[in-house]
Structures are given as C-alpha cells and as structure tokens.
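Every protein chain except one is present and positioned as in the full complex.
Chain IDs A, B and C follow the sequence of writing; residue 1 opens each chain.
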Amino acid sequence: MGIVLGSNEYGKAETRVVRVTRSGTQHQIWDLNVSTSLRGDFTDAHVTGDQSHILPTDTQKNTAYAYAKTGACTDIEDYALELATHFVDDVAPVDGARVEVDEYAWDRVDVAGRPHPHAFVRRGQEIRTTVVTVETGHSGRHVWVVSGLKELVLLKSTGSQFRGFLTDPYTTLPETDDRVMATSLTARWRYASTDVNWSTAHAGIRSVLLATFADVHSLALQHTLWEMGLAALTAHPEVAEMRLSAPNRHHFTVDLTPFQLENPNEVFHADDRPYGLIHVTVGRDDAPDAGAAWHTATAAT
Amino acid sequence: MGIVLGSNEYGKAETRVVRVTRSGTQHQIWDLNVSTSLRGDFTDAHVTGDQSHILPTDTQKNTAYAYAKTGACTDIEDYALELATHFVDDVAPVDGARVEVDEYAWDRVDVAGRPHPHAFVRRGQEIRTTVVTVETGHSGRHVWVVSGLKELVLLKSTGSQFRGFLTDPYTTLPETDDRVMATSLTARWRYASTDVNWSTAHAGIRSVLLATFADVHSLALQHTLWEMGLAALTAHPEVAEMRLSAPNRHHFTVDLTPFQLENPNEVFHADDRPYGLIHVTVGRDDAPDAGAAWHTATAAT
Amino acid sequence: MGIVLGSNEYGKAETRVVRVTRSGTQHQIWDLNVSTSLRGDFTDAHVTGDQSHILPTDTQKNTAYAYAKTGACTDIEDYALELATHFVDDVAPVDGARVEVDEYAWDRVDVAGRPHPHAFVRRGQEIRTTVVTVETGHSGRHVWVVSGLKELVLLKSTGSQFRGFLTDPYTTLPETDDRVMATSLTARWRYASTDVNWSTAHAGIRSVLLATFADVHSLALQHTLWEMGLAALTAHPEVAEMRLSAPNRHHFTVDLTPFQLENPNEVFHADDRPYGLIHVTVGRDDAPDAGAAWHTATAAT
Partner (left out) sequence: MGIVLGSNEYGKAETRVVRVTRSGTQHQIWDLNVSTSLRGDFTDAHVTGDQSHILPTDTQKNTAYAYAKTGACTDIEDYALELATHFVDDVAPVDGARVEVDEYAWDRVDVAGRPHPHAFVRRGQEIRTTVVTVETGHSGRHVWVVSGLKELVLLKSTGSQFRGFLTDPYTTLPETDDRVMATSLTARWRYASTDVNWSTAHAGIRSVLLATFADVHSLALQHTLWEMGLAALTAHPEVAEMRLSAPNRHHFTVDLTPFQLENPNEVFHADDRPYGLIHVTVGRDDAPDAGAAWHTATAAT
C-alpha cells in the first residue's frame, strides 16, 4: 500500500536513580535521572504486534538500577557507556542505544566548619548532563559521548551592548550600549574520543565558559556564545564540537520618570516571555564525523 | 586556527498573541504561542560582533503581532506561512525561517443553552501545533508544513495487552492480557503540499487517531501508534509522513490482598516517573523529500 | 524552657488513585489526586521520638486505595467523607482528619458518533475539588465539606471596564471602558450540611458561575467575583459560603501605530507575570459556624 514504518526507537525515560557509596562513615551520593532508548529492527513489534524483539522498558529500568550497584559510580559518562554498551552487546535485536543521564549536584552540609559525613544539601539548579550513543553494524562498533550542562543561570549587570543591528519597518528597539544580559545556558559538547578524564574535563570546560561569559565585553548574545565556545575548544582539544543554546532572558529598565525618579540601569523588570533564543555551534574543521552523536528521537517533540 | 562557526539560528520564542475578531457582536478568539527562528549567513554577528545582518528578536515579536492584525487569522498554518515567507522574502540576510505556532482552544460559555457571543472557557489541555519552514536558495523557494497536536491525554481501561516480549536476566515484568494503557500523545504530520484545507484536515486526522486508539486491540504501545499512523495516512493522502511520540503513563494495579480485597483491574496507582517513551514514524515510500521540514534548532536542548 | 510544640499535622499527599468501574462492557473511570492529613495529640512523636501514636503515611496511602475499592466511587465528597470518618473513628489517637480530593474529568472518545465503552480523553484542565474535615471531641463529631473547582480558565473579550479607581502619585494606569478580562478561577464553597446531592449541586453551581461571568457587565474583577458568588448562593441554598480566588491574567493591547496599523482591541499580548490577584468571600449572615472547614495546614507554605 506504500505506507511504511520509518525510523523508530523506544525506551524508559527519567528513571530516578540515587546511589549511596560508603567509605567508612563517609558517604557519597550520586543523584541521577536516567533515560535509555533502543534502536534496531523492531518492525514486527509495530506492524504485526509480535513483541519478541522488544526488551521491555521495565527491564531497561531494572538494568539502570543494577548497573548503579555494580558500576564504578563516579562519572556519569562511564555509567552511560556501560549501560549503552550492554544493550548493544547483550540484547540481540538492539543495534543502537542512547543513554542520557542528568546529574544533580549535592554539597555536604557544613556543621561548625566541617563537612558532614552523611548530610547533604542540593547545590543548585545547574545540571550536569551526558548523552552516550553506541551503535554497532557491519563497520563495527561506534561510540559517541556528548556531555554538557544545563540550567546554568548567568547574568551580567553591565558589559553588554547591542548596536548596529538590521532594521526594517517593524523595528522599534533602540540601540543600547549598556544592558543586563541574562540567560539559562545549555551547553553540550561532543568529545573526540572516550579517552577522557570526564570530571576533570567537565570542570575545566565549565570554568572556561563562565570566565568567558564574565570577561568578554558582549556585542550580542550570539557574540558571547561564540566566544564561549571558541575559548572552550581552544583550551580543551578533547572537545570536537560544542553546541550552545541560550534564551535571552530580557531585563527591561523600568520607566520611573512618572515618579520623578531617574533609572540609570538600576531597576529592572525581569520578563518571562517572550524571550530571545539563540543556538550556536562551534566546531573544528578537522573534527571526526559526528555520526549519530546528536541523533535524538525521531519525532520532534 | 581550525575552530569554526557551525550551524546556528536565532529568534523570538513564545510570543503570546491573542487575536479577537468581531463579526457584529459575535466575537472569535485566537490564542497563540508563536516562536520564530531565522537562518542565514550570520557569521559576523558571532565572530566579529557586527550585527548588521541581525534583525532583532524584538522586531520578530513586533512582526508576529502585526501579522496577527493584517492576516486572515483563521488557520495557524496560513499565519505561519505568511510570517515565514515575509522573513525570507523581505529580510535580505535571511534565507531560512521556521515559525512554530501552538494554538490553545476555547469554547464559548454556554448560558441557558445558547453559546455566549464574547465569553469563553478554555477547552482542554490539548494543543494544536504547526511548524512551517521556508527556505530559499539557488534552486528557488521551498516550503514545508508540519502540523500536529500535543498533550492529547488518552486512556484505555481495557483492550490492551503486552505479551511475548524479549526477556533477559534483568527482566521481571510479567506478561499481561489486560492492562490500562494511557499516554499524552504528540503527533506531527508533514503535509505533501500547501494546497490543504488546514482545519478540515486537522479535524479529520485527529478523529482518525482517536478512533484508532479506541478501536484497535493493542498488542503494545508501538503497535497502537503504528496503527494510528497507518489509519491517518490511509485516510489522508495529503499527509506525507507522521511522527508519533508517546509516553507510556504506567498505571499499576494496586496489591490489595493484604487487606483481604481482590483487585481485578479496578484500582490503579498512576505513576509519574519513570515512563516508557515510544517514537514511531509512519511514511509513504513515494513521499516527497522531507528537506528541512523536521530541522529544529542546531543544539540538542 | 518555655519552648513548646504548637499546632501540627501530618499525612500523605498526592496519592494518584485511578478507579475503573465496569457495568458490563461499559467502563467508568474515576481519576483522583488524594491527600490525607491527621491531627491529634502527637506530642511524643515530636518531642521524645515515640511514634506509637503515629499511623504511617504509607498506611494512609494504602487506605486511600482500599477505600477506592470498597466505596461507591461516584462522588469525591462521599469518598472523602468515608476516608476522613474512618481515620477519626478507627484510629484512636486521631481526633481530626482532613481529606482533599482533586478529580480530573475524562470524556469518552467519540467513534463515528458513538461514545466508546472503554476509551477516554482528558476533558480539560479544570479540576473538581473537595476538602472534607471531620473532627471529634467532647461535643461530638463535626463534619465540614468544602467543594469547588480550580483551573477553570475564563476570558471575556468585551463587557469589562475599569474606571473611577483611586489614584496616587504612583498611578499611571489609564481608565478603560473595554478590555479583555481573563482569569484562572478557583472557587470553593462550604456546604451547610452533608445532605446534598454532590454532583447535581456541583454542576448547578458551576453553571451559575459561568453564566454570571459571561452575562454581567464587569465593573472590575472584584465586582464580577462578587456577582458570581451572589448568584451561586442565591440559587443554591445548600451553600453557606463561597470563596473565590482569581488572578487577573492581563491582556495588553499591543501598540501597532509604529507600523501604521490601528488596534481597536483586536491584538493582545497575554502576559504571565505580574498578575492581579483577587480574593473574595461571599457568605450568609445566618450561616452555620465555619469551624475547622477552612483550616489548612499550620505552616503557611
């Protein structure tokens, strides 16, 4: 009839895994949101309803918990690599797996100047992320690691301008030499290989991103994002490519003149919607092929 | 230095446009969430900070409001087509525009059996969507329309089984002949052309999706989604391709035996997380090329 | 030491109970969010850590599920009454119980003009609510039922003015004879007794609220809320008191004059924050005492 099954995948989303590790009386916690998704020849599962190639999503959840027991439980990248490799290697119908892990950070509670051995406080809203994709085929196994961070909320109270832009009949925005620039940053970077010290790399890249945001005089949010990506790739040769996505959280100077008050960029209204939304990719001209690294689900949701 | 700008785009997200149209004392309302995003050669905006090719996102917002005044204001597809075409045709540096519109439905308030002329009540959480992409290049202008719906919450209290699936050492799920199946459906479909009666098509496709969900005995959520897509494409030749994305909102039968009560699929716990997540594409083997229809932003967010 | 335990209570919040009832092949679903909270002399549980008076919140959850099996499962008021009475009567240390139930409405899927026997679609975001409080003491048992609705989103595109208000040096708002008025209504009403046909009363009160919102020319949101409460109490003698809480969801007329366009209340920006927030109580001068009907938790959260 000419109607055919196209790309498809399935998995278990948002399994909330919390792992406690003890070193004597000193505890570590590792707080994760894990999503797994499998690809393969699942045509029968859809078209005839035969589920014999389908490993239940419930099983994927169980596996996420079991690997949280048996794994090293230090870096989310290693955990995701172990899980994705398992699905591809050990489950016959699966030829591709994507494992996404969000990690929530905790600090120890400080009691009279000493960090407590087993009491913790959530550090902030920033989330460390990784997306690991493993594929196998006639050319062997391929692995991609895309790590990053999201919900890193940043603000500069000066050092940001926006001038010389294109105008058309619908343009009313005035130019500005000094504005508040604020965003909730999502940054994802593809590593060129898996031979990386994940936590060291993450901390270093995060530090470069923050310092560049702070130090570069911004000519536009696009300009700042480019400079951030450029600085990160310059300092971190292990990164092949970085994608930055940033809402421009507008802070409008409030007009106080009706009340006989001046407002030299002191009082702002922080608006919710609409917001600018900027997407920038910074790469290397000699980077290895991205392959399936950035493939997310087939349906745009 | 080998570090280069890759794909990028920018726009204004979530402009909340409400349009009231009067026919005598009878009012219509049209309640939209509009996001626009532009592509083109914006290298200088990033690398040197020269913004002369950048139409501000504030201008895009103004344009969305202005076109809500001057347009026909009936179908979101036409509105998005007008906006996207404007950006590509009238703004020199822009060679691609994507306009996404979500429409919130309202019913008239019923007063003593008659629909009120200007008082409305939000119908439900289901949202009608469209994503229109217009690109221009040496091969001329190309247009793609991907319409759909999201947050359509469905439940079957029987007529759903899950058996004969693959098991491995991590599998504990029992087979079932009768379960609750519930989801919050996202469906998006690419039209083969723009010669479509948008509202009629939308209503027809929605109706087929719902009837198929209800009537097909489900062998798995994958099976149900395939049948829904198959039925929609069979009935609607104007649709080239459909992508369905559906969380499996698990309803677990509560064990009441400790209280000397039977529970023959009567009392369920509706769980939040984790959830299964199924993505299925249903297409035609002779469909026109999807081109940029499904391109969303460059950064996986 | 002079430091003392004050008021306290505890319970299980947001148990998501879904109940399927079968009449032959015709199914009914009943989709609830249930929160229970107990009061009594729990001093030891706090001060010495002795939990012998504390029925675990896990038990409260189990009880909510069990009563969903054994109860009539038609009106949330009856279900909440049964649960609250059980806790007060059957659990010795408990002398007060508050049971809150939110009900999510579902419609049957329409297939070719007939309602499907076991496939359902969520009706809307509006939620039916009840809060039942049962207390026992030396003066016997007291019962209060406060029912209502929330997240009922309403909009009038005309028939609303705001004039003649107080001005001070901080006032810049112009008067208006014609504006959009929109809100997400929360209404709660205390029944004078428990001798009520709950569903009939709920439907009738909801209908009066909607019709009054639609038909009354609004002089202010306060005025509209008063008229809604007045109409409801006039038509429903079983209601002793009603409390209405309504955000004023501002819709601002967009200034299109820079684009040579008029905007006679046709194009609006729907703003998120800030919003007006109006609280109104409408009662009877001869109503029975409210007692503990409106007591929520002790901590303002």
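One rule holds for everything that comes next: a contact is a pair of C-beta atoms (placed from the backbone, for glycine too) under 8 Å apart; a residue touches a chain by one contact, two chains touch by 3 or more.
None of these values were measured; they are calculated from a predicted model.
Here one chain is not drawn; of C:Gly24, C:Gly49 or C:Gly137, the residue touching it is C:Gly49.
Where chain A meets the missing chain, the touching residues are 15-22, 27, 29, 31, 62, 65-66, 68-70, 106, 109-112, 116, 118-126, 152-159, 180, 210-211, 213-215, 251, 254, 256, 258-259, 261, 263, 265-272. One chain of the complex is left out; on chain B, the residues touching it are 169-170, 172, 258-259, 272-273.
Where chain C meets the chain that is not shown, the touching residues are 1-16, 35, 37, 42, 45-47, 49-59, 61-63, 66, 90-91, 93, 131, 146, 150, 162-168, 170-173, 186, 188, 219-220, 222-223, 225-226, 230, 233-234, 241, 243-245, 247-248, 273-286, 294, 296-301.
Heads up, the rule we're going with is that only the chains that are shown with their structure count from here on.
Because contacts link each chain to all the remaining chains, their graph is best described as complete. Comparing the centres of all chains, each the average of its CA atoms, the largest separation from chain B belongs to C.
In this assembly, the C-alpha centroid of chain A lies 38 Å from the C-alpha centroid of chain C. Separating the centre of chain A from that of chain B, both taken as means of CA atoms, is a distance of 23 Å.
Contacts with at least two other chains are made by residues 258-259, 272 of chain C.
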